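To start, I am sharing the structure in question, which I have written as structure tokens.
Excluded from the complex is one protein chain; the other protein chains are retained at their positions.
Coming up: subunit A.
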């Protein structure tokens, strides 16, 4: 037995030392581009329709392997998570996405 806590998951970035020396770049990149807006709209529509909860979406985003998590853009992660969830639930077929 050990008292050591498991290492934090990829998305759990609070206090993560690897970003200690990375400057926060204040920028005005809001609103997102059209890609981001479409993904965001899908999230809201699917959420309202009862096909997806915010926690289900988060689980799928957090399941993205670490190297990919940091390589993908923000709304790309959302798209990966949401589309994987809809395949998992049988709403769309995996073949349709390939």
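Criterion: contacts are C-beta pairs under 8 Å (C-beta built on N, C-alpha and C of every residue); 3 or more make two chains touch, one makes a residue touch a chain; residues count from 1.
Methods note: contacts and distances are computed from a predicted model.
For the chain that is left out, the UniProt protein name among "Transporter", "Helicase conserved C-terminal domain-containing protein", "ATP-binding cassette domain-containing protein" or "Nitrile hydratase" is "Nitrile hydratase". Seen from subunit A, the chain kept out of the figure touches residues 11-20, 22-33, 35-42, 44-49, 51, 54-55, 58, 61, 70, 72-76, 79-80, 82-83, 86, 91-93, 96-98.
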